[in-house]
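Complex shown without one protein chain; remaining protein chains in place.
Letters A, B and C mark the chains as written, and numbering starts fresh at 1 in each.
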Amino acid sequence: MTTPRIRYAMVGGGRGAFIGAVHRIAARMDDRFELVAGALSSNPENAQASAADLHIAADRAYTSYEEMLRVEKTRADGIQAVVIVTPNHMHFPVAKACLEAGVDVICDKPVTRTLEEALELERIVKNSGCFFALTHNYSAYPLVRYARELVERGKLGKLRVVQVEYPQEWLTEAAADDNKQASWRTDPARSGLAGCLGDIGTHAFQLAQFITQQKVKTVSADLTSFVDGRPVDDNVHALLRFDGGAKGMLWSSQVAPGCENGLRIRVYGEKAGIEWAQENPNELWFCELNKPRQRITRRGDIGSDIAARGMRTPGGHPEGYLEGFANLYKDIADILIARQQGETHFLQNWVPDIDTGVEGMRFIQAVLTSSQQDGVWTPLV
Amino acid sequence: MTTPRIRYAMVGGGRGAFIGAVHRIAARMDDRFELVAGALSSNPENAQASAADLHIAADRAYTSYEEMLRVEKTRADGIQAVVIVTPNHMHFPVAKACLEAGVDVICDKPVTRTLEEALELERIVKNSGCFFALTHNYSAYPLVRYARELVERGKLGKLRVVQVEYPQEWLTEAAADDNKQASWRTDPARSGLAGCLGDIGTHAFQLAQFITQQKVKTVSADLTSFVDGRPVDDNVHALLRFDGGAKGMLWSSQVAPGCENGLRIRVYGEKAGIEWAQENPNELWFCELNKPRQRITRRGDIGSDIAARGMRTPGGHPEGYLEGFANLYKDIADILIARQQGETHFLQNWVPDIDTGVEGMRFIQAVLTSSQQDGVWTPLV
Amino acid sequence: MTTPRIRYAMVGGGRGAFIGAVHRIAARMDDRFELVAGALSSNPENAQASAADLHIAADRAYTSYEEMLRVEKTRADGIQAVVIVTPNHMHFPVAKACLEAGVDVICDKPVTRTLEEALELERIVKNSGCFFALTHNYSAYPLVRYARELVERGKLGKLRVVQVEYPQEWLTEAAADDNKQASWRTDPARSGLAGCLGDIGTHAFQLAQFITQQKVKTVSADLTSFVDGRPVDDNVHALLRFDGGAKGMLWSSQVAPGCENGLRIRVYGEKAGIEWAQENPNELWFCELNKPRQRITRRGDIGSDIAARGMRTPGGHPEGYLEGFANLYKDIADILIARQQGETHFLQNWVPDIDTGVEGMRFIQAVLTSSQQDGVWTPLV
Partner (left out) sequence: MTTPRIRYAMVGGGRGAFIGAVHRIAARMDDRFELVAGALSSNPENAQASAADLHIAADRAYTSYEEMLRVEKTRADGIQAVVIVTPNHMHFPVAKACLEAGVDVICDKPVTRTLEEALELERIVKNSGCFFALTHNYSAYPLVRYARELVERGKLGKLRVVQVEYPQEWLTEAAADDNKQASWRTDPARSGLAGCLGDIGTHAFQLAQFITQQKVKTVSADLTSFVDGRPVDDNVHALLRFDGGAKGMLWSSQVAPGCENGLRIRVYGEKAGIEWAQENPNELWFCELNKPRQRITRRGDIGSDIAARGMRTPGGHPEGYLEGFANLYKDIADILIARQQGETHFLQNWVPDIDTGVEGMRFIQAVLTSSQQDGVWTPLV
C-alpha cells in the first residue's frame, strides 16, 4: 500500500513573501505532502491569486485562518497540518488556533514574538496532544546531524570550546521602505524586541545546542544597532557557558559586508574538533588531535543512518539549503504517519519542537537582559 | 488563470534505479509537472510497485512503453511528455516511439548508444514536430549560464585555452556483480562502446561547448581501461581544437581516488579567465588580467536574467545538483507552454536538444577513432 | 657605497630554543644584519657550542649579557643591537641593561612579564634615546599592511565589527615535563600570569589594533584553564570595544584540536569588509558591499608601497612566516641606518615599539581583571 500524502494548508506565504516558497519546495521535494488549502494573505485578492498560483482550489483559498480551520474541519479530505510562515507576531495566535482545533503545526522560527507567548504556547501544545515542529532547518543538514552523532559517540571527548557565528551583509545600510523582508524584521511590533538576534542569532544558538547536546546556562552579551534609527539590534556579540562545561562565543550580524549567509560552527573537545559551514554544507572537517584533518563529505557510506536518510544523491552531487529544509519535512511526514498509528517515531528526537522554541526565546530574553545590564552574566530562565 | 501542470510519464526509473528519482525531484521542484503514468520497469510486479510508490494510478502503470503510448493517446487526460531514464541502449527505440506518437521527449544522456542511432533520431525529431530535450543538467546551473554570458558579452576576449575535466573514483576497482549502476555502464551492449567517455566525458564535452559557444573541430585522444577485464574505457585523455581557435584538454576518469564528482571547467581568453567547479556550484571565479580575482556567487543581483531565473533562494543559501537539474525542467515547462500557443521560447537556446545529442555522439565516435589510431587528430563528423 | 651590515648579538636562543633560530633566519634573509656575538645560554658549555654553531667567534660567546655589554662596548667592531629571545621574565632586565648601555634593542613579545615592568621599560626607552622594536611579526606580512592601508584610505568606511582569533592545538593535553617550549610558557614565574593570553592573545590584540588603527578601550573577558593543573589560562574569550566605535570579539586558544596556528582577522565597516588568515598569508579578501569578493594576492602591483617593500618574489610564489618576520628586520635595518644619520624613518610608524608593548601589557592586565570579576567591562589603563 502506498502511503498517502499529508494534506496541509499554509498560513502566510502569499505573493511577495519569501520563506513560504521555501517551505513549499521543501514539502514537495520528497512528495510526502500535498498543499490543499491556504490562508495565504489577509488581502482577499492576494489570497485568491496566490492560491491559484499554487493550484489550490478556489474554495479552499481562505482569507482568515480561523475560517479555514472551521471549514476544513467539516471536509472529509480536510487539512491534517498547517504550516505557519507569517511574520513572528502572528505565530502565536495562528498556532494556538490550530492546536485548539486539533491540527498539527509546522511553524517557522522564532517560535513567537515574546517569551511569555512561547511559554503559553508550550502549555497549549502539551495539552493539545498535537504535533508541533519548529523549522530550524540548518540542524537538518546531513553533516550537521552527523556532527551531533560524532559528539554523542564521544569522538570529540569532553567538549571545551564552541565557536558559532552567523554573519550576513544585507542590512548593512538602512533598508529601503519598500523592502518587505527588511521592514517587518526591523519592526519590534511584528518581529519582537530582537532584530538580528531573533532572526538569525536563534539559528546559531539552536545549532550549537543541537550539535553539542548541551544547554546554554548563562550568557554575557553586547548588542548593537549600528545603523542609525534602526529600532532593533543588527549585531550580536555573546559569550556562552554550557551546562556540560563547555564555553563559547556567538556572533551574529547583519552588517558584515562580504558575508552572505555565513552560519558556521566549530566545536573542540579533549580529543578532536569539528568544523562546519553552511555555505558549503557538503563537507565537515573532523580534526583529531595531532592527526591530519579529515574532510568528510556528504555521502552514503560515512556510517550514519540519520545522515544517510537526508541524502538524495551520491557524494559530489552538492545538496543545499532546500534539501536540508526538505529533510525536516520528510522527517515530519514519517513522524505524522507514525502518530496516526499511535506510535512515537525516533525522529522526534531530531526535529526541533516547542521546547526548542521556548529555549530560543529564553536565549533572546537573556541576551537582551545581559546587554541592557552591561554584559552581566545572565541565566536562561 | 493558473497554468496547468504538464502531465508526464516516465520510462525506466523503477525501484532500484538511480537517475529516475533525480528526474522526478527535478520535475517536482517547481511544481510544473505531474507524474501520471509510467513504464517504470519491464517486470510487471516491479512496474506496479514502483508506480504505487509514486502515486501513479494502477491503471496507468504499464509494463511496456508501446502499450503506454497506445493507451494514453486515448485518454482525455493523457500524457503530454515522456521522460526516458533507461540505460542508453533503450533511448533510441523509446524516443522514436514517443516522437512517432506525437509525444514530447525529455531524454537522459547520452542521446543514444551509437552515432548511427543519433543521426536517425535527429531525422525523426525534425520530422515529428515534437519537442526533444536532452538532460545535460550541468549546463543549467545558474553560474554556468552566467559563464556563457560572460563569454558571449566579450568579457574574456577571444578565447584561447579550455581546460575541462570530470574525474570520479567509483570504478577504481572492478565493480561487484550486483552493482546495477556499474554493470550496465560497463556493458557495451547497453551503454555503447564508450564507458567513462560516454557516461561523463560527454558531460564535460557538452559543458565546454556550451560555455564557449565554440564547436570542437578535431580531437586527439588516448583512452585507457585500467581495470583488468573491463570492456570499456575508464579514463579519457583528449586534446581538443575548437572552431573558434581555442585549444583545450579534456580529462575524464572513473578511477581517480578522492574524486567524487569533480566536473570542472576553466576558460581563458585574451582579457580574462573563468573557473567553475561543480562540487561548489555557487561560486564562479572571474579573473581579469592583472586584477584581483572576483568570486562571483549565485545571487540575484549579478546582472543576468538567465542566471537569476534559475535561483530559488538568496545568495549564501547553497543550491546544488537537484536545483540545477530542476532548472532544465522549469525551462522545459515554459517551452512546452509556449509551444502549445505556437510560440518559440528563447529558452530553447539554453536547453540541450537533439543537435547537442548528435554532437555528443560525434565526439564519442571521434575519440574512439583517434584513440584506436594512436592519437591521430580526428574530426568530429 | 655599500651599506654595511648591522652587527648584532643575541641573548637567549641557544641550542634547544625555538624562536631564536627564527630571528636569525629573519635577520639573515635580506643580508642586512650580521650576528657577531651572543649570550645564548647561561650554561657556559651550551653558550660556547651554540655560538660555534652560528659562526660566532669564541671570544664573543658570552655567558652573561652584562659581561657581553661591557666587553663589546670596548671593541671598535662592537655590537650595535641586541636581539632578546629569552623567556618573558628576562626581557625586562636584559632590555634595561642594553638600553642603559646605549645599545638598540629588538625584543620578542610580550614586552615584559608584568605591566609594571613594561611601564618602567617605557620610561627607560624614552630616556635612553635608543631604538626599541617589539617583534609582533604578524603585522609585517605585506597583506596585513595593505589591510591597514585599505582602512586608512577609507575603503571600508567607518569600522563597526572586528573579529580576531588565534586558535592552536598544541596544549590540548598536559605537556610532557621535558617539553621546554610548553614548560616555561605555562609557568607564571617565567611567562607571567597570562598563559595563552600572553603567548598568542597579545598577537591577536596587536593585529586588531594595527589594522584598524583604533585602540581597544575596554574588554569583557572569560579566561579558562581547561587542562587540569595548568596554572595559567589556555583559552581566552573576550569582547572588545574600540575607541573609534567598533566592537569586536577576540578568541585565542591552545586547546583547539585541528588548529595549528590559526591567527585570523575580519574587519567590517560601513562600506566593505576585509578578511585575512595567517596560514595562507598571500591572500586578502576585500569585500565591497553587494559586490563580488575580491581575492587580492601578494604581488607587486596591488598599489601599496609599504606592502611591495615586503615582497621578494612575484605573485604566486608563496611567501610565509619567515619572510613576514624578515620584513621587520629589513625595516629595522633601514630605521637604524637612518638614525645613524640623525633621521627619523617613516617605517617607525610600521614597526611595533615600546608603546605597542605597553598596550599589550595593559590588555593582558585588563583581561585578567575582567575575567576575575566575572566579565565586568574593564578599561585598558
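Some observations on this one:
Basically, contacts are C-beta pairs under 8 Å (C-beta built on N, C-alpha and C of every residue); 3 or more make two chains touch, one makes a residue touch a chain.
Given the structure is predicted, the values throughout are model-derived calculations rather than measurements.
Note that the absent chain touches A, B, C when the full complex is taken as a whole.
Touching the chain that is not shown, out of C:86, C:112 or C:168: C:168 (per the contact rule at the top).
Per the touch definition above, the residue from B:285, B:321, B:350 or B:363 contacting the chain not shown is B:285.
The chain that is not drawn here is touched, among residues C:42, C:64, C:297 or C:348, by C:297. Considering the complete assembly, chain A touches the hidden chain via residues 286, 290, 292-297, 301-302. Hidden from this view is one chain, which touches chain C at 1-2, 5, 21-22, 24-25, 28-31, 52-55, 168, 170, 259-262, 278-282, 297, 299, 312-323. Although one chain is hidden here, its contacts on chain B can still be listed: residues 160-161, 163, 165, 167, 169, 172-173, 220, 222, 224, 226, 235, 237, 239, 241, 247-249, 251, 253, 255-259, 266, 268-273, 275, 285, 287-290, 293, 374-377.
Basically, only the chains that are shown with their structure count from here on.
Chain centre most remote from that of chain B: C (centre = mean of CA atoms). Chain A and chain B have centres, each the mean of its CA atoms, that are 35 Å apart. The mean-CA centres of chain A and chain C are about 44 angstrom from one another, to the nearest whole unit.
Multi-chain contact residues of chain B (touching two or more other chains): 297.
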